[in-house]
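Quick notes on the structure that follows.
Only a single protein chain was left out; the remaining protein chains are all shown in position.
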Amino acid sequence: MMPTHPRRRWSLDALLAIALLIVLALVPVYAALAAQPFALTLATRILIFALAAVSLNLILGYAGLVSFGHALYLGLGVYVAGIMSFHGIDNGWLQLLATLAVCALVGALTGSIALRTSGIAFIMITLAFAQMFFFLIVSLSRYGGDDGMTLAAASRYGTLPLSDARLLYGAAFVLLCAALYGCRRLVHSRFGQVVCASRLNERRMKALGYPTFRYRLTAYVISAMVCGIAGLLYVNLTQFASPSYMSWTTSGDLIAMVVLGGMATLTGPLFGAVGMILVEEWLKAMTQHWMVIFGPLIVLIVILSRQGLVGLLRGAEARWRGTPGGPGSASPSAAGGETQ
Amino acid sequence: MAGAANLLSVRRLLKRYGGLVATDHFDLDVRPGELHAIIGPNGAGKSTLIAQLAGEIRPDGGSIHFDGRDITGMRVERRALLGLARSYQITSVFPEFTALQNVMLTAQAHQGHSFRFWTPTLRQPELVEPAAQALERVGLGSRLHTPVADLAHGEQRQLELAMVLAGKPRLLLLDEPMAGMSQSESRLMTDLLLSLKGQYGIVLVEHDMDAVFALADRITVLVYGRAIACGPIEEIRANPEVRNAYLGDEAMPS
Amino acid sequence: QEPLKIGFIGTLSGPAGALGQDQYDAFMLAIKQKGGKLGGVPVTVIREDDQLKPDQGVQAATKLIKSDHVPIITGVTFSNVMMAIHKPITDAKVFLIGSNAGPAPIAGKSCSPFFFSTSWDNDQLHEAGGQLTSDLGYKNVYVMAPNYQAGRDAVSGFKRDYTGKIIDEVYTQVNQPDYSAEIAQLQAAKPDAVYVFYPGGMGVNFVKQYRQAGLLGKLPLISVSTIDGSTLPALKSLAIGAITSAPYAPNLDNPQNQQFVQAFVAAYKRQPSMYAAQSYDAANLIDSAVAKVKGNVSDADALRAAFKAADFKSVRGAFKFASNQFPDAGFFRVDVVKGADGAELKAVSPIRIQKRANFAAACPLK
Amino acid sequence: MSLALVIIQSLNGLQLGVLLFLMAAGLTLVFGIMNFVNLAHGSLYMMGAFFAASLYNYTGSFLLAALLLVPAMLALGLLVEWVALKKLYQRDHLDQVLATFGLILFFNELARMIWGASPYYMEVPDFLTGAVNLFGIAYPTYRFVIISAGLLVALGCYLLIHRTRVGMLIRAGATNRAMVGALGVNIVLLNSLLFALGAVLAGIAGLLAGPILSVQAGMGEPILILTMVVIVIGGIGSIRGAFYASLIVGVVDTLGRTVLPSLLRSFLDRSTADVAGPALASMMIYLLMAVVLAIRPRGLFPVKNA
Partner (left out) sequence: MLLDVQKIESFYGASQVLFGMDLQVGEGEFVTLLGRNGMGKSTTVKSIMGLMAPARGSIRLAGREIAGIASYKVARAGIGLVPEGRQIFPNLSVAENLLATAHNLQKASQPWTLERVYALFPRLRERAGNLGANLSGGEQQMLAIGRALMTNPRLLILDEATEGLAPLIRAEIWRCLGELKRTGLSIMCIDKNLGSLLPLADRHYIVEKGRVVWSGNSQELAAQHAALQSHMGI
């Protein structure tokens, strides 16, 4: 007997996300036609941060591990590429491999200590590890220390250098789409279900026979590795490696993107990254004291919406369709039950 | 009485909280297929005992053997995979998951490791089917896709049982499964447990004496962490010490 | 006439926002004084805040270059931002007129024909400090700086022109709030004088605590980039008695500076800092160069030659570019003395640096 | 290092610890006991310092400034709580992290708009200037004031939380707000007042730190991170834990800064030691925290509950 599934239906937020991806895919065309190369740079930044946010969402949203130090892995990606090219290794594949290896290693090491704690202590210990690496990089004067260092040469994939803006953009776009799709599969897979359920009730999962620690650690490591890739792209965008990439405010920005977009939703990090960066740019253009507006705006969104932008969309959709949903009713989405 | 024939045998189990001895050199044997009830006043140490059997609390002394194996120091998740399944006194499920997903988690736990990253679980019949069957068995067949948060208290208790069953357990540790149920539902649950009886070893902790007397093969009475009596129903009912310490008038045949 | 677009990048927000603000205000003052024009061409300044984040700096630079198509960018407060944006800007053949940060590499092997500085290179600043300390006759000095590149540059620069003995050199954490432990430590070492480099808030912390330990006035304190126009308002009389080595002080006795200080005070109700002064110089440098090429900024070679001539009056007095396009300009002993609003900075005597920075030699430009 | 110096440095460590505790106490009320992650506590500290500095500069009296500061911070705390945070108690920590992150941005910029971007002036009051001579090293009198103020606050907080009925209610409310309300306590008001009390404590920390530190926008965050490290090491929600952890962190940090470099020099060559010393010293407390949490995941003095 195979029970019937609830009917599949594209939700509003999924449709909007697809529309957004299509718009993003057209940015290079626009940039070329309108002679606005800056638009491409901005959009690349959005894609890269969206990728990092997707990786953070995996542990923050689905696994319920509030990491306040995720910028660490962004920074590791940046510095692995930076240091390798400093020593004349600009082979992109090698850099990618090294980034993945380093992030996995650091993730496994710090994760296995951090995962012993939970709640606020977890928030703090992830922050502490990020700070430790921050200070470590600051003291490496050979690689620029606090001042950072210019990327000696862009990563090269065969004959293709990532310093080509359009190539970089393409790579970021493809990787983001892949990450989104991968995340969707992952969350509904056996592994994903275990990770989500461990967030809801870890003790019960143990009683069911799951060694939860290793599943959560694996999720943490996967997330670290994906974020490392974002770092690798980022250093090619800015052509510069700086310890400030792994400062705690960057971690805060990433959290803001995930939460404002909608935690534990597939599309949330994408909306979050796009929204945050665009609003920031727009406010900056308006006033020097943009943060006086930006800060309260964050507070306002947090208060008004429990599920971030995606939550607002779903609420609107529910009202429009006249079905129960939105805040108040328990949302199965967080369990990975959405858009099966 | 001891020996390999016992599914579970506990010897001189000891647990202290500061000055309080919650489990005091406690012995217990559960035969395969036996329903063994544990009763006793509040704070006697029943939940503490169950938690030690399940592996959530580490005893300070004594031994626990399951199916001839010493599991005294074994971790919770290993015990669960051996077939030791427990339910909680306070309902403990995954509120944001649907009923089906909850039960599928149990099934999944017993199908090897879960480092499988790609196929959606809802498209894996080897998970969905046993889960749906278990739900059917406890009477939740129509609630498969209801998020658990929307289930009533009693239904959540039923779900709790379905989760236990889906794991192909060999010994059930049930801590007050009737708690918070109305009489009719208690009766349903009693019937359900009756239908399971004989297939699994069951350790039942319960204050609902109607249920205990309807179900138990043997009863152990726990007072201040110590077993003061152990035997078949009639023997326990008749025991004046038990009546004094625990039953009061309720044990009178009605 | 098509206005000339000039990009300004500075640290305008965050704790160090005052520095960038000084640079910006002075730059705008110069333009205002010239009727909204530089070199006879009307200018619009496009302002970008790097938030003291290198990636933000790069982003701002990219925007200025690719989207606004500016031919000239000025400002840049901090070394790390400068390191990040130097290459992208000069690679795009856009002129970068730095008015503060001067990290060693861009004065040396990474120098670029498109980069000019109206300030100094980091080492130069501290060579002057070392020279001053020697001149004052202190034989045993205790040296302190924050533990980052600029701090280490500071100490190595100091050592180059200081002839006495360094009892100990101590590197403290960046943005450390409390120095009481270090202050106890240095008292125990019994030096003749203490030399420190603590820019921004760190300086305020250090000097306050140094004063509270009763040391200021007893144990001479020589500092660089620690007590300046941006931090003095927070210290006021607490800093009286400190000696500093600086490229600028509001009381420098030249006509250009006198009118600058007067105009700056009138416009912004505060004394100009060295950041303001250097940025004012940058504006005047651009003014002179644009005038020389008659507003035709598209001819890069001509414009570069015009910059190189440095045909303007610096508020620091004599000013010319060395081969690496960093200035040969004055440094001064500047004391903190009792003044109008509690305390003011007063240049006492010029410092003659013995040796030129050795970076110019490393720079391939001639 | 001589014995005298060791004593002085321990005193310095103690003093830093007490300063940290002043922050940690207020934060523990809000963060540990109300179970509300308030990153904006650093901003309240900053506002306290600015208020105190302005009041002091305006009235010319430190004591008067201190007196006026309390109602000012109370009002600010109530306002912030009422406008922005009231709705967030029942939300998860993440929403709180984020909203208060937004508040940090707001307050830093606000301070910059009101008081300017450069550090703001504040000095030690005349009657507390001067230094005591300890073993030939001048030790500022004002530091003793900080130490005693911190100890007083520690005692007061401990008594409030553990010896009064309000304390019981506060602890009860941390785990089950709805139930406290259903038993007849105006938990909304209680929480507002508690938050405001946290703000006052932060303000007092700002007041005391103002004369020795630079009062400027953004001054709250470095100390906030340190304080949170303290709280986590001590065990979240425990005033006692926060107190001991503050002292431990203060001493470890101070000795790390002073002893470690000379220690390293004794067996590494000078230049390596100069690089490694400060780097290690700056990572010291984070290492300490990692070690503590690896061994005792709930901190040194965990609060016992479910």
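Going in written order, the chains are labelled A, B, C and D, and every chain counts its residues from 1.
Convention: contacts are C-beta pairs under 8 Å (C-beta built on N, C-alpha and C of every residue); 3 or more make two chains touch, one makes a residue touch a chain.
Worth saying up front: this structure is predicted, and the values here are computed from it rather than measured.
Q: Looking beyond the chains shown, say which of D:S2, D:S148, D:N186 or D:S262 touches the absent one.
A: With D:S2, D:S148, D:N186 or D:S262 as choices, the missing chain is touched by D:N186.
Q: For the chain that's not shown, point to the residue among B:G180, B:G198 or B:P232 touching it.
A: Selected residue, touching the omitted chain: B:G180.
Q: Pick out which of D:L67, D:I114, D:V132 or D:M168 touches the chain that's been left out of the picture.
A: Touching the chain that is not displayed is residue D:M168.
Q: I need the residue numbers on chain B that touch the omitted chain, in ascending order.
A: Output for chain B: 17, 39-47, 89-90, 150-155, 176, 179-186, 207, 209, 245-251.
Q: In the whole complex, what residues of chain D lie against the chain that is missing from view?
A: 165, 168-169, 171-172, 174-176, 178-188, 303-306
Quick note on the criterion: only the chains that are shown with their structure count from here on.
Q: Which chain has its C-alpha centroid farthest away from the centroid of chain A?
A: B
Q: Could you tell me the distance, in whole angstrom, between the mean C-alpha positions of chain C and chain D?
A: 34
Q: With chain centres defined as C-alpha means, what is the inter-centre distance between chain A and chain D in Å?
A: Here chain A and chain D have centroids separated by 31 Å.
Q: Determine the centre-to-centre distance between chain B and chain D, using the mean Cα coordinates as centres, and give it in whole Å.
A: Computed from C-alpha means, the inter-chain centre distance equals 48 Å.
Q: Would you pick out the residues of chain C that each touch at least 2 other chains?
A: Residue numbers touching two or more other chains: 13, 147, 174.
Q: Can you pull out the residues of chain D that are in contact with at least two other chains?
A: As it turns out, chain D has residues touching two or more other chains at 108-109, 112, 278-279, 282.
Q: Among all the chains shown, which pairs meet the touch rule set out at the top?
A: In this structure, the chains touch in these pairs: A-B, A-C, A-D, C-D.
Q: Considering only the defined contacts, which chain C positions touch chain A in the complex?
A: 12-13, 47, 49, 52-55, 58-59, 62-63, 66-67, 79-80, 83-84, 86-88, 103, 110, 147-150, 152, 174
Q: Spell out the residues on chain A that touch chain B in their complex, using ranges where they run on.
A: My answer: residues 1-3, 5-6, 185-186, 188-194, 196-197, 200-201, 203-212, 215, 218, 329-332, 334-335, 337, 340.
Q: Considering only the defined contacts, which chain A positions touch chain D in the complex?
A: 60, 66, 68, 113-114, 116-121, 123-125, 127-129, 131-132, 135-136, 138-139, 141, 248, 252, 255-256, 259-260, 263, 289-292, 294-299, 302-303, 306
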